[in-house]
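The complex appears here without one of its protein chains, the remainder shown in place.
Entry: subunit A
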Amino acid sequence: MLKRTAPSIQLDNLTLSYRRHPAVHHLSGTFQPGSFTAIFGPNGAGKSTLLKGIVGLIKPDSGRVTLDGIRRDDIGYLPQQSALDRSFPMRVLDVAAMGLWRKAGIFSAIGRKQLGAVEAALEAVGLTGFEDRIIGTLSGGQFQRALFARLLLQDTKLILLDEPFTAIDARTCEDLLALISGWHAEGRTVVTVLHDLDIVRERIPETLLLAREKVAWGPTAEVITDANLARARHLHEAFEDNAELCEMPA
């Protein structure tokens, strides 16, 4: 049911850059409605940048991101853990409750019914009993679980995850993967940046292999080949600090 209304993301000749050096270079393609895609590639290949570009945290230098079936402020976005201030004195309950932002906004109080929803989300990620813990005292895995509770509460049709399993133990990784697969099964569109090739191969149906440019994009088995991986490495190394102006039409 949800599948028909699932959002898609279309990229048209998209270039995103930092200080004029492109991190994502002339990328075109579509994340189909209800698809579940891994973005894989070497460090500095523009994976996180692409997610930020889709969310709107970075403005395109040229080209376009078109969202179909969803508003830009309704994306469920999980930033890299390093982008968050974990020393900030917040409780687990507060972090999860941020997921109600669209419903509660800046002002409204969080009622008993919504509090129940927060409790349920914390239970779903296995954090029952941690409500009043300060986030600085959590392990990396527990903290990531809290962020997943927030995503559950956001309840959006498009979910973008930036390295959700970095520095996380195998059991937590398995639990979170199950949640993500569940979102896919419900017909949501899911895009996740990943570093672990085994997880990509075994668990994610589609892959975008990125090395600033698109190396390959499609069913994982066709994308993750030795030839493509070698090409990704080669493309990535070919970029220079003192590059000349790109002459490709914007």
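In the analysis below, a contact is a pair of C-beta atoms (placed from the backbone, for glycine too) under 8 Å apart; a residue touches a chain by one contact, two chains touch by 3 or more; residues count from 1.
As a working rule, contacts and distances are computed from a predicted model.
Its UniProt record calls the unshown chain "Metal ABC transporter permease", which is the correct pick from "Actinorhodin polyketide putative beta-ketoacyl synthase 2", "Metal ABC transporter permease", "Sarcosine oxidase subunit gamma" or "Menaquinol oxidoreductase". Although one chain is not shown, part of subunit A still touches it, namely residues 52, 55-57, 72-75, 77, 79, 83-85, 88-91, 94-95, 98, 101-102, 106-107, 134, 150, 154.
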